[in-house]
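Would you mind keeping the following structure in view while I ask a few things?
== subunit A ==
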Amino acid sequence: MNMESSILTVKDLRIHFDTFEGTAQVLDGCSFRLGKGDTLGLVGETGCGKSITAKAILGLLPVPPTRIVSGEIRFHGQNLLSLSEGEWKRIRGNQIAMIFQDPMTYLNPVFSIEKQMVDVIRGHARHRNGSMSRSEAREKAIGLLDAAHMANPRLRIKEFPHEFSGGMRQRVLIAMALAGDPEILIADEPTTALDVTIQAQILRLIKELVERFHHSVLLISHDLGIVASVCRRIAVMYAGDIVELTTIERIFQSPSHPYTKGLLRAIPNLSSREGKLVGITGSIPDFIDPPKGCRFHPRCLHAMTVCKEVKPLLEEIAEEHQVACFLYEPSWPDAARGKKAMSQRP
Partner candidate 1 sequence: MRARTWVLVTALVLGFLLALGGASQALEIRDGKKILVFGARQPAPNIDPSQYYDWSTRMLQQCLYDGLLKYVGSPPKVIPWLATKWEASPDASVWTFHLVKNAVFHNGDPVTADAVRFSFERTLKIKKGPAWMLLDVLDPSGIAVVDDYTIRFSLKKPYAPFAAVLPWWYIMNPKVVMAHEKDGDMGQEWMKDGDAGSGPFSKKRWEHGVLYELEAVEDYWRGWEHPNHINGFIFKLIREASSQRIAIQKGQCDIVEGISPEDFDLVAKMPGIYATNDPGLTTFGVKMNNQKGYTKDINIRKAICHAFDYDSLIKIYNGNAVLEDSPFPIGLRGHVSLKEKIYRQDLQKAKEYMKKTGYPDGGFELEYVYVQGLEEERKIGLVLIDNLAKLGIKVKMVPLAWPNMVARASKMETSPDMMAVFTTPIFNDPDVVAYQYHKGSWSKYYGSAYYNNTEVWDLTDKARTIADFDERMKYYEKIQNMILDDAPEIFGMQYNRRWAFRDHVKGFVFCPMRFTGEVDMYPLYIEK
Partner candidate 2 sequence: MKQYIVKRLLLIILTLCGLITVIFLVSRVAPGDPARLAAGPDATEEMVEVMRTEFGLDKPLVLQYIAYFKGLFRGNLGRSIRTRRSVLDDLIAFFPATFELTVFSLLFAVVVAIPLGVLCAVYRDRFLDHVARVFSVSGMALPMFWLALMLQLFLALRFDFLPLGGRLGMMTEPPVKITHLFLVDSLLTGNWHAFQDALRHIILPAFVLSFPALASIVRVNRAEMLEVLTRDFITSARAHGISKIRIIGQYALKNALIPTMTMVGLRYGWMLGGTILVETVFDWPGIGLYAVQSAVYSDFQPIMGVTLLIGINFMVANLIIDLVYGALDPRVRYE
């Protein structure tokens, strides 16, 4: 896939998070691209930095304690990180919209769905510098809810979040996300909070909508299955690094990174939100002083001395297939490569 067609480019993004115990390096130089109509899945254990990436793209990270140390997020060539709050507002919802993890907590409990959606819709209208009357906005909201397969929206729109089931709320959130018909839709674990049957419905909904409105999608999940069902490409994330980036087909045919392999082995019990992989021994490392070199090496069965020293970078090992692992460095040991790798580290 080529540079030009990509509308969102995340390059070498480093995010640190200050806690009283020290600085957690939660994102350590992650890079990926998202093309037009492209659907990319971001997979990894809970807390590997997926959500942070997503929030970073929408500039929703609370600063402090988070700090964006380096890197850039380019949307149509414009670096979002350099935007003012005012400019952000034009992007959010309008061009890039987000569907959140937990529908229970992402709706304001004290306002009716109508009010919340109308506010959103009119807000967008204003940014498109054309205003919109309440009633118009209301009609549009009802339309969106309908599109999100909400049973008799005209009535239910009056209700308050606590009167809806989890699935229904997620539909509301999706409808809201669509309100500004954005180019990019970021779905952060859109189904994890829901029970399995609902999950399926919601996924189907998202797929359908994507096909209908041709959004580019960044789907974040800890569940390979889910990603596979929606996305064309996939990025595997481990402890703040993208370790493997390729298409769905390849990931299942020839998973390359040891961690990816582990993931695949672990699929059955992956959805158990324990944040612990049965397939792989040990658990996600401490972000405050992460392992030197490859962050995965303490858990890696194939760990070599170099892994403990040098941080591997994403390297093309095949068409549309990048891996960050020294196992796939053909001419290793090679001081130069090592040095190059070193020089990449801040």
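Keep in mind how these were chosen: all candidates are chains of the complex that A comes from, given by their letters.
Observations, loosely collected:
Here is the rule we go by: a residue touches a chain if its C-beta (ideal position, glycine included) is under 8 Å from a C-beta of that chain, and two chains touch if they have at least 3 such contacts; residues count from 1.
Since this is a predicted model, take the numbers as computed values, not measurements.
Note on subunit A: across the options 1 or 2, its touching candidate in this complex is 2. Listed in rising order, the residues of subunit A touching candidate 2 in the complex are 55, 58, 60, 62, 85, 89-94, 97-98, 100, 102, 105-112, 116, 119-120, 123-124, 127, 160, 162, 173, 176-177, 179-180.
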